[in-house]
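Up next, chain A:
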Amino acid sequence: MEISKLSDEYTKATAICELDSEDMTQLGIKDGDNVKVSSVAGSVIVKARNATQGPHKGMAFIPMGPWANSITGTGSDSTGMPPFKGIDVKIEEAKAEKVLSARELIKEVYRGI
Partner candidate 1 sequence: MASLIIKNGTVYDPANNVNGEKMDIYIKDGKIVEKAARGAKKIDCNGKIIMPGGVEIHSHIAGGKVNSGRLLRPEDHKKLVMPKTKLTRSGSGFSTPSTFMTGYLYSKLGYTTAMTPAMPPLMARHTHEELNDIPMLDKGSYPLTDGNWFIMRYLKDGDIEKAAAYAAWLLRSTKGFALKITNPGGTEAWGWGKNCKSLDDPVPYFDITPREIIKGLAEVNEMLGLPHSIHLHANNLGRLGNYETTIDTIKVPSGTKNKDRQTLHLTHVQFHSYGGDSWKNFESEAETVAKAVNKTDNAIIDTGNVTLDNTTTMTADGPMEYYLQSLTHFKWMNRDVELETAPGITPFIYSPKMSTAAIQWAIGLELGLLIKDPWKVLMTTDHPNGGPFTRYPRIISWLMSRPARDEMLEKVNAAAGKRSSLASIDREYDFNDIATVTRAGQARSLGLSETKGHLGIGAHGDVAVYDIDPDNMDPSKDFKGIEKAFSAAAYTIKGGEVLVRDGEIVKVTYGNTYWTNPHVDKSLEKEVLSDIEYNFKRYYSVNLANYPVQDKYVKNPIELKIDAQKVGA
Partner candidate 2 sequence: MQESLSKRCTVASDVVCPFCGTLCDDIEVDVKDNKITDVRHACRIGTAKFFSVLEEGRPTKPLIRKNGVMVETTVDTAVKKAAEILKKSIRPLLYGWSSTSCEAHAHGIAIAEEVGGVIDGTTSVCHGPSVLAIQDVGCPSCTLAEVKNRADLVIYWGCNPMHAHPRHLSRYTIYPRGYFRERGHQDRELIVIDVRKTDTAKIANKFIKVDYGRDYELLGAIRAAVNGNEINAEVVGGVTKEEIQKLAEKLKNCQFGVIFFGMGLTMTSAKHRNIDNAICLTKDLNRHTKFSIMPMRGHYNVTGFGEVLTWQTGYPYAVDFSTGYPRYNPGETSANDVLQRGEADAALIVASDPVAHFPRKSVEYLAKMPLIYIGPHHTPTSLLADVFIPSTFVGIETGGTAYRMDTVPLYAKKVVDGPKGVLSDEEILERIYKEIVRGK
């Protein structure tokens, strides 16, 4: 995407998690609800989205960006390539919690200003 990563559009497009509709019903969430996605590396709040390129039960997709990378793992198996895909995550509904903007996320996680 060639839009400013600090814009609301970017957050709308990137702070999301594409989920299989069956999985969503199971979690009791609807398209647009906020969810908390957690891995060993950390957790992040994003908006749940109905997968448009599904079905893919048991698989969740978060677009490349600061939200996804709040939960991607460490190391590279000495190849230089970090683990960006195939990460085990826990997904919980988090309707009450807020999706941070890139700016807020950077500030909170890395004390950036």
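Here are a few things to note about the model shown:
The working rule: a residue touches a chain if its C-beta (ideal position, glycine included) is under 8 Å from a C-beta of that chain, and two chains touch if they have at least 3 such contacts; residues count from 1.
Picked so that all candidates are chains of the complex that A comes from, given by their letters.
Treat the numbers as computed from the prediction; the structure is a model and nothing was measured.
Among the chains 1 or 2 offered as candidates, the one in contact with chain A in this complex is candidate 2. Chain A makes touch with candidate 2 in their complex at residues 1-6, 41-42, 51-56, 59, 64-66, 69-86, 102-103, 105-107, 109-113.
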